[in-house]
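Here's the structure, in structure tokens; my notes come after.
All protein chains but one are shown at their positions in the complex.
Presenting subunit A:
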Amino acid sequence: MAYKIIGSQCTNCSGCEAECPNLAISERGGTFVIDPALCTECIGHFDTPQCVAICPVDNTCVIDTSVPRYHES
């Protein structure tokens, strides 16, 4: 699994972009997106997903169950 951003909720504040340990978040066409191939759910880095912890709008950075679960290598 990976995290994803609900675009309609995002304020484009860029807070998550700076905090992601994997540089998985970037701005595309005026809104922020997470690259599921890079997102590790912050496992191995931090106790909580950083994008979730800093985002000012609740339920904007959410788990994307359609992506296979990340495994620490």
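Just so we're on the same page, a contact is a pair of C-beta atoms (placed from the backbone, for glycine too) under 8 Å apart; a residue touches a chain by one contact, two chains touch by 3 or more; residues count from 1.
By definition in this document, contacts and distances are computed from a predicted model.
Student: For the chain that's not shown, choose its UniProt protein name out of "Glutamyl-tRNA(Gln) amidotransferase subunit A", "ABC transporter permease", "FeMo cofactor biosynthesis protein NifB" or "1,2-phenylacetyl-CoA epoxidase subunit B".
Tutor: "FeMo cofactor biosynthesis protein NifB"
Student: Just one of A:Ile6, A:Ile43 or A:Val57 touches the chain that is missing; which is it?
Tutor: Candidates A:Ile6, A:Ile43 or A:Val57; residue touching the omitted chain: A:Val57.
Student: Could you list which residues of subunit A touch the chain missing from the display?
Tutor: The list for subunit A reads 9, 11-15, 17-19, 46-48, 50, 53-54, 56-57.
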